[in-house]
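Sharing a structure here in structure tokens format.
Removed: one protein chain of the complex. Kept in place: all other protein chains.
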Amino acid sequence: MSSDAHANARTPEEVVQYKDKMERDIYAAISKPNWKFWAALALAVTCVGIGAVSWATQIIRGLGVTGLMNPVGWGVYITDFVFWVGIAHSGTLISAILYLFRAKFRSRFNRAAEAMTIFAVLTAGLFPLIHLGRVWLFYWLLPYPNQRYLWVNFRSPLVWDVFAVSTYLTVSAVFWYVGLIPDLAIARRIKSGIQKKIYGIASLGWTGTFKEWQHYNQLYKFLAALATPLVLSVHSVVSWDFAMAVVYGWHTTIFAPYFVAGAIFSGCAMVITLMVPIRNIFSLEEYITIDDFEKLAKLLMFTGLVVSYAYMIELALAYYSGNVYEQQQFEYRLFGDYAWAYWTMILCNVISPLTLFYRPARRSLMFLWILSIPINIGMWFERFNIIVISLAKDFDPYAFGYYTPSIVEWGITIGSFGWFFMYFLIFTKTLPVLSVTELKEEVEH
Amino acid sequence: MEYRFDDKHSFMEKLEEVFKSGVKPNDVKMVLPHPDHDIEHLVEEYTPASKLKFFTLAGGLTGCFTGFAFPSFTVLDWPLITGGKPLLSWPAWVVIAFELTILLGALASFTGMLFLSKLPRFSKMLSPDEYGNQYVLITDE
Amino acid sequence: MKRRDFLKFVGMASSASILASCGVEKSSEKIIPYLVPPDVEDYIPGEAMYRNTVCTECSAGCGATAKIIEWNPIKLDGQAGHPLNDGALCMRGQASLVRLYHPNRLSNPRIRKGGALEDVSWDEAIKFVRDGLSKANSSGKKSVYLAGQTTGSLSTLLDSFASQSGVERLPAYEAFSHANLRRANSILFNINDIPGYKIDESDYLLSVGADLIETFLNPVSNSQQIYKARKGGHFTWVHVEPAISLTGYKADERKTVKPGGESSLLLFLLNYMVSNGLGKNALSSNLRDGLPSISMGQAASATGLSEDDLNHMAQAFAQAKHPLLIVGGSATSQDGGLSTAVLAGMIQWVSGMIGTTVDFNNAEGMNNVGSLLDIKNLADRLNGNQIGVAFIARTNPLATVPASMKLAESLGNAAMRVVMTDFDSELTEMADVILPLSNGMESWGDVAASTAVTSVMKPVVSKLYDTLSEGDILMKLMGQAEDYGTWLQSQWKDVLGVSDVDALIKKGYADTGYSAGNITMNANAAQSFVSGNKLTGAAAAGGVLYAVPSIRAFDGRSTDIPLTTEIPDPLSTVSYGNYVSVSEAANVGEVNPILKDYPVVSVEGKGASMELPAFVQPHMPENVATIQFHQLDKSMLTMDSNTGELITRVDGASVNATGRTTKLSALAGGFDQQHRQLIPKPGDHHHEGEFEIGQTLYPEIKYETYRWGMHIDLESCTGCEACVAACYIENNIPVTGEDQHLMGREMSWIRIQPYYNEDGTMDSLVMMCQQCGTAPCENVCPVYATYHNDEGLNVMVYNRCVGTRYCHNNCPYKVRRFNYFDWTDEGAWAEPMTRMLNPDVYVRPKGVMEKCTFCLHRIRSGKDFAKDENRDVRDGEIQVACQQACPTNAITFGNLKDKNSEVYKKSQMDKNFKVLELLGTNPAITYSTKANKEEHA
Partner (left out) sequence: MRNIVPILLFGFFATMSAALMGFGAYWDTFEHAEPQPIAFPHDTHAGKLGLECTHCHTSVEKSRFATVPAMSICMSCHENAQIDSPELDKLKEYWTNKEPVPWVRIHSMADHVYFSHKRHIKAGVECATCHGDMTVVKEVKKVRTFSMGFCVGCHRANNAPQECSTCHK
């Protein structure tokens, strides 16, 4: 049965029953977890533990436990940061931009995608702290009145980052929560006991009166309108961390759109990575259809092509610039000591999405899910290439050097995945993974 | 008086009838299972639209102003030159102003929604009124 | 209590006796007052005092000045105005401060009892030695005393000890004894010594083999004189060598000669002068006739130089008013080296250098230095069980003599081995008695800087350990109650004719003057040498390996100082690890400097073989390889059986690829400019017509009184690394070690970057923080830890730094250094090395970025001083550490706002350039190069 089923085909009683069924199906996931869930959660927590131990080591001994060196001052940590910020992108893209565009398939993914956004920003937000030489002084990055009479340097892209990322986290959280309020009210109605009380408090006493809906709709629209430029700005600001620098391979005007496209690309891949299993495990086939996934696949394909175009433009600009530093930088990316990383990226991000031109590939969930993994890996390498290779060979041949990540850096990276999935797993068992209110609204149309 | 409808259209008919009888939307209580544009349009013929936008505007303007004023204050408070740039290097402030516009705009909107909807409604948190998936109209009579 | 805490408590610090205990006191936060305030005229708590001493790292005898804060010497610099080294010290001299404070220094006497060494008191040790001496005497064995080069009063004392105790004083041992040179001089001029070379008075310098800038005799003095000569104009320097050396690159012309071809070149020059009747002194007809003739063609084929070159060289040499020929190094420490040296002496005579540019009145004073023949003789006597007590002081022949001498085995036959040294070595392992020597800075003494100048020293720091100076040990062995210092002062009065010892010490040296008499060439001896010896040998066939004394370790002695290994070699940029430099033609495999991957080669020669990584040295002649002397397997060394010269040329050496690679800590990620125009070549113009460099949207920054700036003259720079060592010591920069170097984590604030050019030249680019006017690093710091101050400095506020490393990434010069670890915790300042920390400079904790500050603390103290006098800082009043160390004044520092300052004038030269100027960073450092300067002159 299709979720496109219109009320016209049903009697009013059937519509109400269908809405009730929808609630039951989706809220069925919020139940006592089975051992598989616990195993998955234990794995995630173990990864977090690995990350925590690694970070502790690093704090105690110093950043020397990483592979960072002269001239590569940023490595895996900043790569991870940009990667997670990128992942965070498609959440708001799906919920805000597609909302404004009235793309219907949005409502199948927006809840989980927004959750993914928040958890990914929470993860990403750790990395600027982790990569600090003196993390215990992180609060010096915040502009607050202090006895030292000191402020932060608002010209630094890192301070822009502080503002962009914290704004993004706050606004995404508000957006997500606002969308959740009516669904929490449904949970309050369905659940009993202590759960009822918790959902009751969380839903702020939402009743569903016309007035509430009126302001709610208005708010949702405004938030979507605010979040749309925000989502574009956040990754632009992140890209300016690099584009504002003098380093060749960083210092380029195409970075903002290039990074935004890359972020959406990796974000969509991550949504697929997460939603395919959720659809299976929670038996939501009825509400999330192959058609919906195909639309996501098209978005993936499109952003993949944008990213590929950016890769080509980078090379073309370097060639056309006549600038020896830039030319050598890109020659080094293609054929130098890091060629393995560059070609891994090309294979994952340029070649593999081309398969989506083939319709059956777009419609095979198994294939999409498998494809989403190399795209995630490829996007990680894209950031790695930009950050590390540009630094490894910049201006002065004497100062060239090769960076190899250390076990601590991998440990923290693993920890970040554990951190993200830990939150996501808890989310699937405590909150509705689909936006029930919106699905119900669609039934009427 | 409480009317319950499974069907949106019969609910709307009833609504129109009540409003035409001179009852103001503020005097009745309407409960919907989800937002609905048709109902919204109907009701807004008899009552003004949401004033939420003023909250958004106020928040956004505050953010924008702060975003330019605050960095300017800090560089004048302790002038330090970096990279040969003038102290008031306002192009860099644009990013800050933009982010603060969004941040305060969003937070003000959210606060506005809570304020206008009189949320959180503590009394209804633990003992809520539940109406299921039906359209409900409650009038005074 | 840490040293830096300790210094904070100044106010404090105790009378001299308490000082030592204070340094190790662990209780926290105490202020220890003096019992009685120190009665030292220039002592102000926390401020520096300066005391003259002598650098004892090698036997050159350079005058040094110790900067002392709170009784601890924290910096050694050349003594300004000293006749030998006027204000400069070499890299090893700068680093020798570490020798004083090194935790591994021998700290107390030890004697071997029942096979094991045990700590004893000095009285016990002295008694033990004296017992040994009398036992040896009674058993009819001769006791011997072998020392490193010994001059001045110590030599006198040693003689009286020898005669009193019946000990035979052996000729001093130096690995680089220049035996051939001295033998040639004694044949020709009857002087067993090496003259002083007055490079500054010459207008044409031909150096053959002598590594003037690296280690030859007085490298600092050589460099200074070359600088002076160049500044005077009309000076040409041609360096002829069979391999590659820093000296060669820094000469005006570098000519490659075939190994062994040096004598042919000299013979050709001599013939040219004699046959054309050039020169000031004619040779006797006998001698002239006896001189083998050599045609230009023969000379060209024997030397590998083109006929043009030979012709040009001969003409230029003959036409010069004050020519100077210096032969040494690889030219004389090879088979036939004596002939080369004799030919050189004859040329010096014929051309009239003797008495002008070759000055025997100011000679090296090496007449009591022996040669390997003496060591051979000693080994024979040891093997014959004829030796009782063997004293070995200040030298370690085991590390430097050819392995074939089996000296260690022979030494085992001595009845007792008494070793006087400051660090453990293979020698102390086999010693029966180890008498730890005090550092020069802890001792009284005098050293002959030349036969005409004696440098004097008085302790500038109280002893760190239970050590004695060699003089004191001798006094004790002689049973004298007097200490060496007292004896020395009376000696100075008697011998140097000094009445005021305090004034002498303040001056630092005594200008005794010396006359070698009227020197003429002994024509008979010359003739009999010419007729009795083959003057030119055939050039070596096959591969040749040269063991060259290293600018960083000399004969290996300076490897005791970790800093000398931390600082990379100026040619290969290798810091840690042994390596051999091979030619590109050797085809040993690919080098990847970015990955630090270097091919492993097997070097075979003289029946021995070594496996080690190869550095592919650009411009290295085919079939020639070099290795630093101390890294060579000593089995490959041989001795000239006639003169006892150490032969450092290994003939028939082969270098073969093994196919393997290894990591070598060569710090450079590239050895050429890769078309990046860091040092623009003539004709290079940055994007001419496209945009104007330095265009900016922003208003120009105004400076009130000061805009600190620097000018670096790359023509004068010799790449000697003295500035690097000075910077390390001055700024408390940690030594991080090989592992960190392999990871690319060296901490140097200033570095010498070699860039090899295709035309056979090499540029050394001195790279440090450029103190940019519009610095890329400043914009990106989120917390203002680095910013531009009103004196034009790019200030780094360590304690504000949170460690984002963004500034480092955004620095196009890559001169910022991040503290990946707390180097103090990692052992960089193991006690008592904390005492050498400069209290004016913060020891950076982990997680903090650091970089060159233009010696901000010196600027601060200079301004403080000026403020006390209510005036601005005068030009030249503030010297930064690298500038002070530079022997050739290549670095000028000062106020660019002052139009009369030296740095301003130099910064205005037309053809100056700034590194990476096209980025618009507007650096405060301007450079000038060789090519640029010529046009300017």
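Going in written order, the chains are labelled A, B and C, and every chain counts its residues from 1.
In this section, contacts are C-beta pairs under 8 Å (C-beta built on N, C-alpha and C of every residue); 3 or more make two chains touch, one makes a residue touch a chain.
These figures come from a predicted structure and were not determined experimentally.
A.B. asks: Per the definition of touch given earlier, which of C:Ile31, C:Ala538 or C:Ala830 contacts the omitted chain?
C.D. replies: Within the whole complex, the residue contacting the unshown chain is C:Ile31.
A.B. asks: Could you tell me which of C:Trp122, C:Tyr514, C:Tyr703 or C:Tyr842 touches the chain that is not displayed?
C.D. replies: That would be C:Tyr842, which touches the missing chain.
A.B. asks: Of the residues in chain A, which ones touch the absent chain?
C.D. replies: Against the left-out chain, chain A lists 146-150.
A.B. asks: For chain C, which positions touch the chain that isn't shown here?
C.D. replies: 4-5, 8-12, 14, 18, 27, 29-37, 44-47, 784, 787, 789-790, 793, 795, 797-800, 840-843, 856-857, 860, 864, 867-868
Assume only the chains that are shown with their structure count from here on.
A.B. asks: Would you mind pulling out the distance in Å between where the CA atoms of chain A average out and where those of chain C do?
C.D. replies: Between these chains, centre-to-centre, one finds 58 Å.
A.B. asks: From the C-alpha centre of chain B to that of chain C, how far is it in Å?
C.D. replies: So the centroids are 77 Å from each other.
A.B. asks: Pull out every residue in chain C that's touching 2 or more other chains.
C.D. replies: Residues 776, 779, 781, 784 of chain C touch two or more partner chains.
A.B. asks: Give me the residues of chain A that touch two or more other chains.
C.D. replies: 150-153, 155, 159
A.B. asks: Residue numbers of chain C touching chain A in their complex, please.
C.D. replies: Per the touch definition, chain C meets chain A at residues 573, 592-596, 667-676, 678, 740, 743-746, 751, 753, 755, 765, 767, 776, 779-784, 800-806, 808-810, 812-814, 817-822, 845-849, 916, 919.
A.B. asks: Which residues of chain B touch chain A in their complex?
C.D. replies: Those residues of chain B that touch chain A are 5-8, 10, 25, 29-36, 39-40, 43-44, 49-50, 52-53, 56, 60, 70-71, 74-75, 77-78, 80, 82-83, 85, 89, 92-93, 95-96, 98-100, 102-103, 105-107, 109-110, 112-114, 116-117, 119-126, 128-134.
A.B. asks: Where on chain B is chain C touching in the complex?
C.D. replies: Going through chain B, the ones touching chain C are 80-86.
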